[in-house]
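What you see is the complex with one protein chain gone and the rest in place.
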Amino acid sequence: MSTELGLPVFTNTSEEDLGGRWGMVIDQDICTGCQACVAACAMENNIPFVGEVDAAYGRSLQWIRIERFWEGTFPEVKMTPYQPMMCQQCHRAPCEPVCPVFASVHSAAEDLNLQVYNRCVGTRYCSNNCPYQARTFNWRDYTDSSLHPELTTLHNQLNPSVTVRRRGIMEKCTFCIQRIRQSEDAAKAENRELQDGEVVPACAQACPADAIVFGRIDDPESRVSQAARSARGYHHLEELGTLPRVTYLKGETDGRRG
Amino acid sequence: MAEPVMLLALFEDIEPAANGITKLRELGVKDEFINVISGLPFPGRVLGRPNAVTNVSKIALLGSVLGAGLGLFLLYGTAFLYPLQVGGQPLYPIPMAFISTFEMAMLGLMGFAFLGLFVDSGFPSYTPKNYIPEISNGKIAVFFQCAAAEQRQLIESLTRSGAVSVKPAEARQL
Partner (left out) sequence: MAVAARPIPRAQQHAQEHDDPREHLMHDPKPRGEMNAMVLESMHTAGWRFYAATGVLMLLVLTCFFYAWYYMIANGLGVAGVNRPVFWGIFLVNTVFWIGISHAGTFISAILRVMKIEGRRPFTRAAELMTTFGLVQAGASIFMHMGRVWLAYWLFPFPNERGLWPNFHSPLMWDFLAINTYLLCSTMYLFLPLLPDIAMVRDHTTGWRKVPYRILSLGFRGTEGEWKNLQTAMNIFAFAIIPVMFSVHTIVSWDFAMAMRPGWSSSVFGPYFVVGALHSGMAAVAIVLFMIRSTMKHMTYFIRPEHFNLIGKLMLIVSMTWAYFYFNDYLVPWYGGDKWEKLLQEFTEKGPLWYLWYIMLIANIAVPWLILWNRKWRSTPWLLATVGVIINIGMWIERYVIIPEGLTINRMPFTWRLYVPAVEIFLTIGTISLFMLLYMLASRLIPIIPVWEVQEGQAAHMLRKVGKAQVSTVSDIE
């Protein structure tokens, strides 16, 4: 839905429209934990380096993180499947109603959760309310070259399609909305529909095991829809009712999906 | 000639002041020409005066209605002007209306009560007025207007009633 100016129309979507448009499936059983997705996401989305001290203190700005857990004590340690965790683009996102300035809003057009960088005043209520802890905050001016002259050359690899954020702003995974828009624009220019698999976010592109699948969930024949219907599929923290767009596949379903 | 003069009778305490005011009324000075200024509030019946009327409550009530309207606009009006969907919540939610309407109605009530005081009492006013500093030290001052001819009689009977002093009133810079 869009007006003549191409602006998305914001309407109050009904509860029945739970299918949504863009979604992701992550297969934990083939994820190797190599963190290529983390690196690619950082490169694609201009995520700055925060330095050793801040990273150790829990301030690294990576939009996707690989969570690893283990059972038992050394030497009888058993690894559990790696868990890439990023913004789940909840249909009923708890981060949205709590932002006092509407910097975190829902896009009816793409059914994504939008973070409006230039509107954020940094109250950080959204990150407190995110049950997946998917949001990160710019604690300092990490990309300011006057503060960090050693990083000046890294500015050459900044992605011009993505804003560079300054201090005081929240950020999170956007499902590479810049890539979604670019592909949509290309398809419109060529007067055709988007093909399944044409939009590939940075993490899916980099994954050597092809554990991340991305596409249109409202198309039942797309790769991601078929993968999401797997018996191994589940949603994180489903009991909270956030209706996330990311489906995880893991061998032990714990009865989470029928 | 019945040229009116303004006199000031100063009293130490409530009883003599009430007696003095009764005396004034007996001697023909009307209520609207008597003005009692004191350092403590006295209800009308204590000093034998008509009850003072105030518009502050009406003004405050108007303020609360305006405030409630503002509260409703902030929630529903702004959502209508620029609708944005957040968290699957309805665009025109009901629970928040209680909060927003209540707070703004209270702000309107109290803010207009405060302004009502200003409006009704003519605050701020820095012109010279009938006043003496002894009032804030606890004395009760009775300002009254009477014909020049009756002056002496009134002064005498007030002094007999227990007035500390009765003399011409002068408007001074406060």
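By written order: A and B. Residues from 1 in each chain.
Please note the rule applied: contacts are C-beta pairs under 8 Å (C-beta built on N, C-alpha and C of every residue); 3 or more make two chains touch, one makes a residue touch a chain.
Computed from a prediction, not measured in an experiment: that's the story for all the values here.
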Contact residue for the chain not shown (choose from B:66, B:110 or B:164): B:110
Options A:79, A:121, A:186 or A:209, residue touching the unrepresented chain: A:121
Residue among B:28, B:93 or B:168 that touches the chain left out of view: B:93
Absent-chain interface as seen on subunit B, which is shown: 14, 35-44, 46, 49, 52-57, 60, 71, 74-75, 78-79, 81-82, 84, 86-87, 89, 93, 96, 99-100, 102-104, 106-107, 109-111, 113-114, 116-118, 120-127, 129-131, 133, 135-138, 174
Residues of subunit A (touch criterion as defined above) contacting the omitted chain: 54, 57-59, 65, 67-69, 83, 85, 94, 97-102, 119-125, 127-129, 131-133, 136-141, 167-170, 237, 240
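Convention: only the chains that are shown with their structure count from here on.
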Whole-Å gap between the CA centroids of subunit A and subunit B: 63
Subunit A-facing residues of subunit B, complex: 83-91
Interfacial residue positions of subunit A with respect to subunit B in the complex: 10-13, 15, 91-99, 102, 104-106, 108, 243
